[in-house]
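What follows is a single structure, written as structure tokens, with notes after it.
A protein chain is absent from this complex, but the other protein chains hold their places.
This part shows chain A:
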Amino acid sequence: MSQTDSKAEGLKGLIEDWASDQRAFRVPWGKAMMWIFLLSDTFVFSCFLVGYMVVRISVTEPWPLPTEVFALTISGQSIPLVLIAIMTFILITSSGTMAMAVNYGYRQDKIRAACLMLVTALLGATFVGMQAFEWSKLIEDGVRPWGNPWGAAQFGAAFFMITGFHGLHVSIGVIYLSIVALKILAGHYEKAGNYQIVEIAGLYWHFVDLVWVFIFAFFYLW
């Protein structure tokens, strides 16, 4: 539709491309909207993590040792970070199945796209289930938002708040993916002629996984 008078290059060209008529991004609005939402959500998680870091630096008591707190005793042996390693593996795997779902979505392969999304949702639900187990174990060990047996009370506060907020995101993602998968199977998107919604849901899912990598690094490895 639009015709450029002249093709500018460099920064000017970039600005002209973005400012041209109709769409700034050559994507459907739904995808652009999801990206903008994720940018906003990135700021939410960043604020949470920065707040956690500031608190961790400002506390007067020692911070509990993650290798000991997050260890599981299996057949008499204490293995550090074993549960969280499995959880992280599961979540990263779910990103793989999601990517495959997006791929089949492009090909409009109804059954495979929907099934892979349901597998992704199942893996997500497994993650949330294991997180519930981890929480209950920590609570059993005496970790509370207002205190714990090993040191700074802020450990429990930050841990429950941030992993809880992330777990909420995963849970919402599980519901979202399941709804989209069922709608695909029911043929809701045949009229539109494409399965863009799969990719949009996938953006959200990959984002939630990416955030987990940061939470994992800052809570379990620091």
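What we mean here is this: a contact is a pair of C-beta atoms (placed from the backbone, for glycine too) under 8 Å apart; a residue touches a chain by one contact, two chains touch by 3 or more; residues count from 1.
Methods note: contacts and distances are computed from a predicted model.
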Item to check | Chain left out of the displayed complex - its UniProt protein name, from "Sugar ABC transporter permease", "Succinate dehydrogenase iron-sulfur subunit", "Cytochrome c oxidase subunit 1" or "Glutamyl-tRNA(Gln) amidotransferase subunit A" | outcome: "Cytochrome c oxidase subunit 1"
Checklist entry - Of A:Ala24, A:Ile172 or A:Ala217, which residue touches the hidden chain? => result A:Ala24
Checklist entry - Any idea which of A:Thr97, A:Gln131, A:Gln154 or A:Ser178 touches the chain not displayed? => result A:Gln154
Checklist outcome for this item: Missing-chain contact among A:Ala32, A:Val82 or A:Leu203 belongs to A:Ala32
Next on the checklist: If the hidden chain were put back, which residues of chain A would touch it?
Outcome noted: 1-5, 16, 18-25, 28-30, 32-33, 36-37, 39-41, 43-44, 46-48, 51, 54-55, 58-61, 145-146, 152-154, 156-158, 161, 165
